[in-house]
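A single protein chain has been removed from this complex, and every other one stays in its place.
Moving on, here comes chain A:
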Amino acid sequence: MTSEERLIHMANQIATNLATDAAPVAAVADHIQTFWDPRMKRMIFAHGTDGLSPVAAAAIRLLADAQNGG
(Lines give C-alpha, C1' and ligand atoms only; values in the text may rest on other atoms or scores of the structure.)
Protein backbone atom coordinates (compact mmCIF):
# COMPACT_ATOMS: atom_id res chain seq x y z
CA MET A 1 0.00 0.00 0.00
CA THR A 2 1.45 3.41 -0.90
CA SER A 3 1.20 6.27 1.57
CA GLU A 4 -1.55 7.84 -0.52
CA GLU A 5 -3.53 4.61 -0.63
CA ARG A 6 -3.09 4.30 3.11
CA LEU A 7 -4.46 7.81 3.69
CA ILE A 8 -7.49 7.03 1.54
CA HIS A 9 -8.03 3.83 3.50
CA MET A 10 -7.69 5.70 6.80
CA ALA A 11 -10.12 8.45 5.76
CA ASN A 12 -12.70 5.90 4.67
CA GLN A 13 -12.20 3.92 7.87
CA ILE A 14 -12.77 7.07 9.95
CA ALA A 15 -15.89 7.89 7.94
CA THR A 16 -17.29 4.39 8.38
CA ASN A 17 -16.76 4.49 12.12
CA LEU A 18 -18.22 7.96 12.51
CA ALA A 19 -21.19 7.22 10.24
CA THR A 20 -23.54 7.07 13.21
CA ASP A 21 -22.49 10.48 14.50
CA ALA A 22 -25.18 13.18 14.37
CA ALA A 23 -23.04 15.19 11.93
CA PRO A 24 -20.70 12.67 10.30
CA VAL A 25 -19.02 14.97 7.79
CA ALA A 26 -18.07 17.50 10.45
CA ALA A 27 -16.98 14.70 12.79
CA VAL A 28 -14.67 13.19 10.15
CA ALA A 29 -13.25 16.60 9.28
CA ASP A 30 -12.65 17.36 12.93
CA HIS A 31 -10.96 14.00 13.49
CA ILE A 32 -8.58 14.50 10.59
CA GLN A 33 -7.89 18.08 11.62
CA THR A 34 -7.12 16.93 15.17
CA PHE A 35 -4.90 13.94 14.47
CA TRP A 36 -3.28 14.18 11.04
CA ASP A 37 -0.04 16.03 10.52
CA PRO A 38 0.08 18.83 7.91
CA ARG A 39 1.78 16.71 5.26
CA MET A 40 -0.85 13.99 5.51
CA LYS A 41 -3.54 16.62 5.10
CA ARG A 42 -1.75 18.19 2.15
CA MET A 43 -1.40 14.79 0.50
CA ILE A 44 -5.08 13.95 0.74
CA PHE A 45 -6.11 17.45 -0.38
CA ALA A 46 -3.82 17.08 -3.37
CA HIS A 47 -5.18 13.64 -4.12
CA GLY A 48 -8.77 14.83 -4.27
CA THR A 49 -11.73 12.61 -3.56
CA ASP A 50 -11.07 9.59 -5.78
CA GLY A 51 -11.62 6.39 -3.83
CA LEU A 52 -13.12 8.22 -0.88
CA SER A 53 -16.55 7.38 0.48
CA PRO A 54 -19.11 10.19 0.15
CA VAL A 55 -18.75 11.19 3.82
CA ALA A 56 -14.95 11.08 3.70
CA ALA A 57 -14.93 13.05 0.44
CA ALA A 58 -17.23 15.71 1.87
CA ALA A 59 -15.07 15.97 4.98
CA ILE A 60 -11.89 16.39 2.94
CA ARG A 61 -13.58 19.07 0.81
CA LEU A 62 -14.72 20.82 3.97
CA LEU A 63 -11.19 20.80 5.39
CA ALA A 64 -9.57 21.84 2.13
CA ASP A 65 -12.02 24.71 1.71
CA ALA A 66 -11.42 25.86 5.27
CA GLN A 67 -7.69 25.74 4.64
CA ASN A 68 -7.96 27.66 1.39
CA GLY A 69 -10.40 30.11 2.87
CA GLY A 70 -8.29 30.63 5.92
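Following the convention adopted for this analysis, a residue touches a chain if its C-beta (ideal position, glycine included) is under 8 Å from a C-beta of that chain, and two chains touch if they have at least 3 such contacts; residues count from 1.
Assume contacts and distances are computed from a predicted model.
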Given the options "Formate dehydrogenase subunit alpha", "Acetyl-CoA acetyltransferase", "3-isopropylmalate dehydratase" or "Oligogalacturonide transport system permease protein", which would UniProt use as the protein name of the unshown chain? "Formate dehydrogenase subunit alpha"
Contacts of chain A with the missing chain: which residues? 1, 3, 6, 9-10, 13-14, 16-17, 19-22, 31, 34-40
